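With one protein chain held back, the other chains of the complex are shown just where they sit.
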Amino acid sequence: MTQINMVQSLNRSIDQLMAEDERIVVLGEDVGRDGGVFRVTDNLLNKYGEERVLDTPLNELAIIGMATGMAMYGLKPFAEIQFQDYIFPAFDQIVNNIAKVRYRTGGRFNVPLIIRTPYGGGVRGGLYHSQSGEAYFAHTAGLTVVTPSNPYDAKGLLVSAYRMNDPVIFLEPKRLYRANKKEVPDDLFEVEIGKAAKLKEGDDVSIITYGSMVPTVMSTVEKNGVNADVIDLRTLLPMDVSAILATAKKTGRVVIVHEAPRTLGVGAEISALIAERAIDSLLAPIVRVTGYDIPFPYSHEEFYLPDEKRIMTAINRVLKY
Amino acid sequence: MTQINMVQSLNRSIDQLMAEDERIVVLGEDVGRDGGVFRVTDNLLNKYGEERVLDTPLNELAIIGMATGMAMYGLKPFAEIQFQDYIFPAFDQIVNNIAKVRYRTGGRFNVPLIIRTPYGGGVRGGLYHSQSGEAYFAHTAGLTVVTPSNPYDAKGLLVSAYRMNDPVIFLEPKRLYRANKKEVPDDLFEVEIGKAAKLKEGDDVSIITYGSMVPTVMSTVEKNGVNADVIDLRTLLPMDVSAILATAKKTGRVVIVHEAPRTLGVGAEISALIAERAIDSLLAPIVRVTGYDIPFPYSHEEFYLPDEKRIMTAINRVLKY
Amino acid sequence: MAMVGNLSNEQAILAYTNAVRARTLDMKIISAQRQGIIGFHVPSQGQEMIQIAISMLADKEDLIFGYYRDLAMLLQRGVPLSLIYDQLLSNSNDLQKGRQMPDHFSFKEFNFSTVQSPVGSHLPLTVGAAYSMRYTKKKGIVITTFGDGATSTSDFHAALSMASVFNLGVLFICENNGWAISVPTSKQTKTDIYKKGAAYGIPGKRVDGNDLIASLAGLQEAFDYVRSGKGAYLVEALTYRIGPHSTSDDPKKYRVDEITDGSENDPIRRLENLMLKMGVVDSASIQSIRAQAKEEIDKTLEERMSIPPTEPSSIFDDVYEKPSWIQEEERREINDSD
Partner (left out) sequence: MAMVGNLSNEQAILAYTNAVRARTLDMKIISAQRQGIIGFHVPSQGQEMIQIAISMLADKEDLIFGYYRDLAMLLQRGVPLSLIYDQLLSNSNDLQKGRQMPDHFSFKEFNFSTVQSPVGSHLPLTVGAAYSMRYTKKKGIVITTFGDGATSTSDFHAALSMASVFNLGVLFICENNGWAISVPTSKQTKTDIYKKGAAYGIPGKRVDGNDLIASLAGLQEAFDYVRSGKGAYLVEALTYRIGPHSTSDDPKKYRVDEITDGSENDPIRRLENLMLKMGVVDSASIQSIRAQAKEEIDKTLEERMSIPPTEPSSIFDDVYEKPSWIQEEERREINDSD
């Protein structure tokens, strides 16, 4: 058990799984010699060789399409898309093949594939290195979408994703890659997919969040002494509806925080689930604190990203309601 | 003024606009000689020639990317994607270029482009000829997303889309292409983008819907004598929030109906807007009647599509609440 | 005795028989479609010879990623007519549980992968499958078919690019039938399709896909190349789509037919004439092959039509290995409404 950051945790987890399971191959742009532009696949090429760690040509459709074929025929590919902003050339493969192969073949084929990709802002990356596109995937039945908020969950979710026989979109909040360290057991362990984490118990307000916003939410409630129930969703499809409804019913006041744009962001579904199933418990409007409905700007990203002030304003609004 | 169906209405509108404005070019697969597989571009090749009506190779990325370049440099392309299910190969161009060119160039370039595409089920088309992907677009700032529910709105929305200087995703509910006829003025007229239509005034319940589900909703409330406020959104991005809130506040009971899958479908945003801004008016849960969270099945599509029975069940649920 | 080259009389007769079966089946499906028994169809008429040649040369362990127009290939590969009908009828015996439109087959046991509608989107999968076969040291190569239109897709580019860079044994076979719905090949591309491999260092070859003998000879070279481990190969088989693009299409809008069913240049007729000339068959045996095909095809449809459809609530299966709470809840909605 050591204190490691998320990059280290992911790197070690992949390493450990590869050592155990020969079916695992890693592929993507710069994942080999370079060890990935964020170093998540560092040293794997040296250890496992070119047959298992593939530096690919620059074509995301090709990476994902090839990985799909591998997965259908006995391998367990871990495909990396260098930035989530660059996954869209492969969107047809994701929506029309990966998400539908099991279904369309009546379960005779399946696609046990993990697509890892860093997402979100906070690195001054502008329009094309900062997007949070989770809603595009979470709207797509057939996919499973997860995002860890810390080095521990990163390992546990990756191990769970690895054990699934269906495709998993594994979204890594790049801003948190090296933001903090945590104790992560050396052994393989699972964090259950579909299950949210309760990060803090409280009675006055529920804050539902995930991924990159988790540390910001936690520091906001801690600094301001908010008596909040804080939920880290961890899985975005399927969402943990029980955890969402339980906290909404408990406090009656819900604030949702995410970095993606508001309109049809994941928060819309959280809100709709509550409005559909726990309406009588609500004591205040369900408020969303999110990225804005604009392309991610290069200048002023600190205004774009939800911060403690915006979160606190929303909390106060529902508390005073 | 004549009674025409939606295909005729669209075909005549494009014809009229092309006659007026030389900048308009039509491009897509089979839009020329064949007149489009649904005949929306019938006869335009004969009338306007190969320079203005382009049968393209089979590559949606190429169609949309080329149309984007045309639009940035003085033309007004009307691109057709044969089925909305096949738009995903162009998704990167749509999300990363079309939606962001104006923004990233500080307004010095813009993309006055219309992407027309038939969507939705009810034609026994299975997984790949039935999808309702509107949420993928409506989550993307920079795009405008519209869908007509009748021949009149089809013309008015197309004319408005034509007059915009920004890209419009024009979703045509293929099930309604020839489902009914309506009087459509011969002259050009606009249906305002961003403005919903009130199809029926009522006090007991609000039904918010759009596109392919509008006739089903109307027949349901008419047959069952429901005293409903019925809203046809017409524009999905930006949604008419005033109309949504006004009806929610008026009746306190809201049912949302669409054909796309529930999770993060457009209904989630409608529900979230109400839960955020009109919570105190609500007398019942906000209920969504939608397609299921599964790929669109070939067999049993009649179970997949929301029908009068499912809509009535939801209406009764909120009325009795 | 060999009819031509290595082709024995028996092989020729079998090929001819399967071509006739495919043509007869195709006609039958079209009429069943008109009667509302089958929902839709993409006719394979005219493309039988190249498809049969592929199946003749492919080994059992070779993995085929076909496309939606490969009916004759499936019959020659030995897929039972009954299973084909089950898919077309999407009855409860359909291996895919009625999930896909007609002609979107998947026959795992025959190493025939899975057909989808988005044109070309199977192509990148073929290189992954080839990678997997090499990695796991499985015998066999990967063979894939697609139309002329598909060569314009991004998937085609992606697949050839990866096959080349990773030196994968994929045999790409374009069934160039002259049309992508209403778009003639001349508007699809300005170059010969078999030359498109040049962009990736992949050799190519054109064959007369309407002639069984020429198809076999041309394909043999390509199979040998790929089997030898040298990498991918691109074959362009010139053929012709005799019918409409699909049962929803009206080709009169955009073309004059160049080959029609039973005409002198119909590929089946060509083989028939050759076999008659070579004395491999006489007109009595031709008659009997045709009659047998017709009987089998009529009878089997009759038989399969009695198989009931799938249960409506089965539409919630196979989205995931284990349905999530969402599918379970939605399934209950259907069940409750019964």
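Going in written order, the chains are labelled A, B and C, and every chain counts its residues from 1.
Quick note on the criterion: a residue touches a chain if its C-beta (ideal position, glycine included) is under 8 Å from a C-beta of that chain, and two chains touch if they have at least 3 such contacts.
Only a predicted model underlies this, so the values are computations on that prediction, with no experimental measurement involved.
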item: Residue among B:72, B:114 or B:257 that touches the chain left out of view; value: B:72
item: Among C:189, C:220, C:248 or C:285, residue touching the chain not depicted; value: C:189
item: Listed residues B:53, B:141, B:257 or B:278, member touching the removed chain; value: B:141
item: Chain not shown: contacting residue from A:61, A:213 or A:254; value: A:61
item: Subunit A, residues in touch with the chain not shown (by the definition above); value: 29-30, 32-35, 37, 55-59, 61-62, 85-86, 88-89, 124-129, 262-263, 292-295, 297-300, 303-304, 309-310, 313
item: Hidden partner interface residues of subunit B, rising order; value: 25, 51, 54, 56-57, 59, 61-62, 64-75, 77, 89, 92-93, 96-97, 100-110, 141-142, 144, 164-166, 194, 237-238, 241
item: For subunit C, residues in touch with the removed chain; value: 152, 154, 156-158, 161, 164-165, 187-191, 195-201
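Going forward, only the chains that are shown with their structure count from here on.
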item: Pairwise touch network: line, ring, star, complete, or other; value: complete
item: Greatest separation from subunit A - chain, by CA centre; value: C
item: Gap in Å, rounded to a whole number, between the CA centres of subunit C and subunit A; value: 40
item: Centre distance in Å when subunit A and subunit B are each reduced to the mean of their C-alpha atoms; value: 30
item: Centroid distance [mean C-alpha coordinates] between subunit C and subunit B, Å; value: 35
item: Touching two or more other chains - residue numbers and ranges from subunit C; value: 97, 99-100, 104, 116, 118, 154-155, 319, 326-327
item: Subunit A, residues touching no fewer than two other chains; value: 61, 89, 92, 96, 100, 103-104, 141-142, 237
